[in-house]
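Below is one structure, written out as structure tokens; comments come after it.
All protein chains but one are shown in place.
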Amino acid sequence: MKKKTIIGGALVVLLLGGAAAAFAVAWRSAIAAIDPFKPQSFDAALVKRGRELAAIGNCNDCHTVRGGKNFAGGLPVPTPFGTIYSSNITPDAETGIGRWPEAAFQRAMRVGVDREGRHLYPTFPYDHFTNVSDEDDRALYAYLMTREPVHAPARANRLSFPFDQRVVVAGWKLLFLHRDTYKPDPAKSAEWNRGAYLVEGLAHCGACHTPRNVLGAERATAAFAGGDVDNWKAYAINAQSPSPVPWDADALYAYLREGFHPDHGTARGPMAEVVSNLSSVSVGDVRAISIYVADVFGAPSPDRKRQGEAALAQAKSGAAAPAKDLPGAAIYAAACAGCHESDRPAPYGGIHLGLSTTISGPDPRNLANIVLAGVRPVEGERSPIMPGFAASMSDAQIAALLNYLRSRFSSQPAWSDVENIVAEARRTQTAYLETSAGARNVPADPPQRDKP
Amino acid sequence: MMTVKVNGQDHQVDAEPDTPLLYVLRDDLKLNAAKFGCGLGQCGSCTVIIDGKAVLSCVTPMVLLDGKQVTTLEGLGTASQPAPIQRAFMEEQAAQCGYCIAGMMMRAQALLQRNSKPTDEQIRAELAPHLCRCGTHMRILRAVHRAARLMDTAELVPADKRSAQ
Partner (left out) sequence: MNASVILDRRRLLAGSGALIVSFSLTNAFAQDQSPPAAPPAPKPPGSLATSPYLDSWIRIDADGGITVYTGKAELGQGFKTAFQQIAAEELDVPFTSLKVVTADTKLTANEGYTSGSHSMQDSGTAIQNAAAQARAILVEEAAKRLDLPAENLRTENGAVIAPDGRKLSYGELVAADRLHVQAQPSSKLKDPAAFKVMGQSIPRVDIPAKVTGGVAYVQDLRLPGMVHARVVRPPSYGAQLVDCDAAAVEKLPGVVKVVRDGNFLAVVAKGEFQAVKAMQALSAAAKWKENAQLPKQDDLPSLLTTTLASKDSVIFERSNPSASSRKTIEATYTRPYQAHGSIGPSCAVAQFTDGAMTVWSHTQGVYPDRAAIAEMLRVPPASVRVMHVEGSGCYGHNGADDAAADAALIARALPGVPVRVQWSREQEHAWEPFGPAMVTKLKASIGDDGKIADWNFEVWSNTHSMRPGGAGCLLAAQHMAQPFAVPAARPLPLPEGGGDRNAIPIYTFPNAHVVHHFLPDMPIRISAMRALGAYHNVFSIESFMDELADLAGADPVEFRLKHLDDPRGRDVIAKAAEGFGWKKGQKVPQDRGFGFAFARYKNLAAYCAIASEVEVNRETGRARLVRAVAAVDSGQVVNPDGLTNQIEGAIMQSTSWTLYERVTFDESRITSVDWQTYPILRFDAVPEKIEVHIINQPGKPFLGSGETGQGPAAASLANAIANATGKRLRNLPLTRKRIKDAIDA
């Protein structure tokens, strides 16, 4: 983001914030603290429901850090405005939400205000959670309040002025927090509606998959047109999807449930944790999400369909595409083809690169991330392992490889500035790998996965 | 014919560009330390150092090595003049069958070259790509800590007094 636009945006927010403050701040009172509950006071079925909803909401992904205790917070989330650390949502009385009555929890979910009346930064996606029903909030509350309390004080956010003033958030909410963005559509099936409720709400897919404006809010007119998160690109999941093979509900279902799909690849980066969580969610809910998102993708045009079929045919036939006389060709043949042109099925064999979305995507960032770091094994689980090439390839070599892959395996125009993107990926990827708690339920063939 | 610089020396080898470095080291240069454990980049037995970084030589084709320097365990020291990492592993008797050990040592060496005082947690994270089937893990960790200490004291010895490597 350019500095000018940030400053410009900041001034706007400040003005608005000033105005809004009079209303917003005065209006947000503290809610009285309660004595921390004992786990037994919640109905077991409710807690179980809450567990599933927390998986859909991907709560542990932000609120658990590598080496840290469950839900104790502390994950650094880089934003254009600085770094925000996730909070402790264990029922610890001092440092967590142990003293929060249900009403306070619901208010946080609905309008992004904590028990004491302070505004929460929208890094906590309450612009989506505002759609969560009372019933579901109740279940989530029951689940969180029955977790193990962990004494872990919040880490101070690293935001520059004026963003470190929470009153600024009040202005942001005025502009961007819309209530009832989700409304059931009677023309659609119950499943579709369930999917819409989940996706627009708890699953908060748009939080990653929708581009944001200069003030860091999702652009309503560009819903699901792709976004950036943690130095990864979350691809467009609407009609602008760059995937060589168009997605349908069945493929989505398999991908979200198993973590991979033979025609599309394996969920990596931040998405790995999403599918890890979804593997433990009921079949019905995952199917509902798939149906809704398939509709967001929209039915592919006949042209796109044809291209998809051609890509699949090429991948399955194993016929060698005409060799391109690029420096990257030799690298690909020597370092990649062995796994990526074998007939070992997904997820343990490398995907045929003609099917890879990342190669057809708008920029090479994700591809650079994967080539550098590979795919790491998950402790004790059958899971794909790809070696990383950060140590054996220079930036120039990786750039040559990426340019070759783009040229050979997609029909899109060449990327630009590839070597710099690779250098940047090398620098920032390490941070992500060091802080993320990592996915547990990994891409694996169906019998090996968790049952819901 | 390709030229590759290994342990400070240039070698001409008759290898195709797609030949993994591991085979060149073992078959053309007759070096034993880097081992074939899987050929898939899953176990770490083949680890060597290229330009200061630990690399899985079984998935590193020759085409990538232009202008780079390869160091194998043999390049660090000998039985009669062992490097600190080799001394440390001998002193800790950090081996059972020993097949995984050379790879572990190269990874540890690369770590110590860039971080001379790693924490236990950092060493464990660094060794994540490496498998040991005999269960020698505790000793390997002790040996790496010991090597860090040995390298630390070695720093105190003036350069002209150190034995030739």
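Order of writing sets the labels: A and B. Residues in every chain begin at 1.
By our rule, a residue touches a chain if its C-beta (ideal position, glycine included) is under 8 Å from a C-beta of that chain, and two chains touch if they have at least 3 such contacts.
Just so you know, these numbers come straight off a predicted model, no measurement behind them.
Although one chain is hidden here, its contacts on chain B can still be listed: residues 15-16, 19-20, 23, 26-27, 30-33, 35-40, 42-43, 45, 72-74, 77-79, 82, 86, 89-90, 93, 95-102, 105, 124-125, 127-128, 130-139, 141. Although one chain is not displayed, its contacts with chain A can still be listed: residues 48, 60, 70-71, 147-148, 348, 377-385, 440, 447-448, 450-451.
To be clear about the criterion, only the chains that are shown with their structure count from here on.
Rounded to a whole number, the gap between the C-alpha centres of chain A and chain B is 38 angstrom. Across the complex, chain A is touched by residues 17-18, 40-42, 50, 53-56, 59-64, 121, 128 of chain B. Across the complex, chain A meets chain B through its residues 67, 330-331, 333-335, 339, 374, 376-377, 385-387, 390-393, 397.
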